[in-house]
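Just one protein chain is left out here, and the rest sit where they should.
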Amino acid sequence: MKTFFSDKKLDYDGSALCPLFAYLNHKIHGDSIVSFIGSCDVSLENMIDAEDFVVSAKIKSDLMLHFIVEIFGQNLMTAVSLQRLLVSIAQNILPQKLRRDGDDLYLDNTKGSFKLSVSIASVSAVSAMIHLGLNVKNDGTPVPTCSLQDLGVDAKTFAIELMNKFSEEYVSIVGATQKVHPLN
Amino acid sequence: MKTFFSDKKLDYDGSALCPLFAYLNHKIHGDSIVSFIGSCDVSLENMIDAEDFVVSAKIKSDLMLHFIVEIFGQNLMTAVSLQRLLVSIAQNILPQKLRRDGDDLYLDNTKGSFKLSVSIASVSAVSAMIHLGLNVKNDGTPVPTCSLQDLGVDAKTFAIELMNKFSEEYVSIVGATQKVHPLN
Amino acid sequence: MKTFFSDKKLDYDGSALCPLFAYLNHKIHGDSIVSFIGSCDVSLENMIDAEDFVVSAKIKSDLMLHFIVEIFGQNLMTAVSLQRLLVSIAQNILPQKLRRDGDDLYLDNTKGSFKLSVSIASVSAVSAMIHLGLNVKNDGTPVPTCSLQDLGVDAKTFAIELMNKFSEEYVSIVGATQKVHPLN
Amino acid sequence: MKTFFSDKKLDYDGSALCPLFAYLNHKIHGDSIVSFIGSCDVSLENMIDAEDFVVSAKIKSDLMLHFIVEIFGQNLMTAVSLQRLLVSIAQNILPQKLRRDGDDLYLDNTKGSFKLSVSIASVSAVSAMIHLGLNVKNDGTPVPTCSLQDLGVDAKTFAIELMNKFSEEYVSIVGATQKVHPLN
Amino acid sequence: MKTFFSDKKLDYDGSALCPLFAYLNHKIHGDSIVSFIGSCDVSLENMIDAEDFVVSAKIKSDLMLHFIVEIFGQNLMTAVSLQRLLVSIAQNILPQKLRRDGDDLYLDNTKGSFKLSVSIASVSAVSAMIHLGLNVKNDGTPVPTCSLQDLGVDAKTFAIELMNKFSEEYVSIVGATQKVHPLN
Partner (left out) sequence: MKTFFSDKKLDYDGSALCPLFAYLNHKIHGDSIVSFIGSCDVSLENMIDAEDFVVSAKIKSDLMLHFIVEIFGQNLMTAVSLQRLLVSIAQNILPQKLRRDGDDLYLDNTKGSFKLSVSIASVSAVSAMIHLGLNVKNDGTPVPTCSLQDLGVDAKTFAIELMNKFSEEYVSIVGATQKVHPLN
């Protein structure tokens, strides 16, 4: 799995969750996780999560760290399982103990519950994809949030560490499917 | 996903990693995670991990807490991804911070690295299965290990919490595959 | 599998055969069969059956009882098999003996062959779907038809019975895939 | 789908539900439904239905009409759906109205409920298979049964009609998967 | 697999690589390979090969022999494997020894390397498709090319031979998946 951090700011409106994003934008071929920083404002038209769509949810933040994962020849069940693992790895890298609830990370304290991230996974006929976005700052978010800034985390450093760990895990998972006898 | 803790001691020799284990032994029908306590001594004949087989690894412990997961209609890539998630959830429940390396949990301290668990996932033509075993005590283990006892964790209480959290996660993952638009 | 009868009239132009129809319109999450009453007039643009498209078939009726089935993680071969089963169950509920020819139901008598239903099944990258429509009246149909009215059948009562029986059958089929040993 | 009635008596002990049965015994290559007459007595060792196995069910009859279906490149969900359709087609051919409950057919009357058939479907890594057996006589059955003899049905004539209708339906189902646009 | 040569000239702009092309245009139902002659000029909008898209490649020729293969219920990995086989069969039919490099055919001589063909394979939720185009003449091509005319090959005769051989191979491949025992 290839990893790539793009220093070029890119605002995320949902259209990046599109097959071959890494190839078309960065000539990265094959399974990949790429990362970039930019605002987040997903239009209803690009909202692939029906749960958000039916309530016209605002998926917004003025500055987010984005990850786009693309894996080929895998189904949606695998993609969502890997999405949870990606969020779980992020959780374990962060310096403070956050709570993972499915694909969301929250900082819970006496003042309430503060959402760090948004995420979704879906699939086309050629590949499965994951988007994970973490607030870099809390500006422009429609709900109580926390941010990498609050946690004292540098976005790019974190991005590179998360991409490396996820890529290693992915390679290890693929390897684990290639060393077992079938069951009878 | 059904959960079940069996109070009846069962020694694990690898033969339990067999399609319909939960149904044949506990009349539990469908996707399930079941747990029981017993020794672990996997015979070469039942060793489905070729990595262990080629080095004639000893997969042994006098007392382990075992989990058997079975999911139907899913492939091995999903099963291994879920296995990693299961181990990750276990890691987050435990009172001390352990290190997860793929499907293994280690307690690292100044004296060295102590292995808590063994795990494997494979697949038949009808279902995918996961075995996860955690040392209850350190007796009879062929490598430096730690155990639930060392961590001050009651095996059954832990088993029930892990099964509940994994079952919730599984249901949530399945749900997440049923609410998204396909990508174009 | 969830069942739902919507009392709100909805005219069917083919656009309802779209992933997440039940979720987007009725917040029904997961495998489902929903039913409603309305006219039927499928535009060429929404005609997913190429057999109809190439002959510019009119798929029309002034009043039909519609069923939309959505199942996730299943392929088109399964969906068409289930479609035939759905029509077969409908056939067995109806008070008169109709003839099933694939996914169509006909009333045959000395005056000719009268078509009761239209149906289609297809698949996206996330789900497989079935549409089944039965004439409530014979008005506005382009071929000789019969209708639920002719058969003395109340549309809503029939809809609920068919949805319940199909849902039970579906659950039973899924269950039957989770209790057998693989073949060698 | 090829059809074949074998006039040679063959006692069914479960071992015939084995990939390539039609090819190895009758040189029939590809998707097929074959039929033959013989006793039924499934040994526990060959019992692939765990539901029967856990209760040590007797699957017995002195004379049964057997069907073995084999389809290649299809999954178990499709196979079970087709199994239900096969039983449903059998139900519609029989001269009396029987009740179908999943994959079983019953004759219900004032004296009770009489079971006509047994059936199972499973899958290997190369093909999916269905066994359907209908009592020709009631001798040697462990539960209250009815038989083709009771219904005044000639076994071979019935077999040929059922095989032809199922084969036509199968071809029609495959055809229906090859004429639709994908959904978006 | 059905074969069909259409004598009607059809210019290829990429839009023919669309599910049900053979059915919608020629009422050919099921797995098929069809062939026709016409210019080639693939618009960026219809360019499904991202490798070409990112470099805004010109996929052009004034006169090409085109093949469109459609197979149902198969995945992209199979489709690309079959694409290579199709090109390999073409290579073996041609009177001169060309070099196959993946899905491309080249005539190598002292003057350089001359490209005979373009090809691509992709997949929708209902079918997998292959396009193969061979220059009939060298006019209007953006790179050094050779053509069937150079090789002294009649386009239609060649088309029919290639379609027949590919169709036979495809049937033989499907047959080979239906006569083997599964591995343990």
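Read from first to last, the chains carry the letters A, B, C, D and E; within each, the first residue is number 1.
Simple rule for what comes next: a contact is a pair of C-beta atoms (placed from the backbone, for glycine too) under 8 Å apart; a residue touches a chain by one contact, two chains touch by 3 or more.
Computed from a prediction, not measured in an experiment: that's the story for all the values here.
For the chain missing from the display, the contacting residue among A:60, A:137 or A:181 is A:181, taking the whole complex into account. Interface note for the absent chain: among D:43, D:109, D:157 or D:184, the touching residue is D:184.
Interface residues of chain D facing the missing partner chain: 20, 23-24, 27, 73, 125-126, 182, 184. Touching the omitted chain from chain A are residues 19-20, 23, 29-31, 72-73, 124-127, 175, 177-183. Think of the hidden chain as still there; on chain E it touches residues 17-19, 48-51, 74-78, 80-85, 88, 91-92, 100, 102-103, 120-125, 127, 129, 169, 172-174, 176-177, 179-184.
Criterion: only the chains that are shown with their structure count from here on.
Contact tally for A-B versus B-D: the pair with more C-beta pairs in contact is A-B. One finds 38 Å separating the Cα centroids of chain A and chain C. In chain B, the residues that reach two or more other chains under the touch definition are 19-20, 23, 73, 124-127, 177, 179-184.
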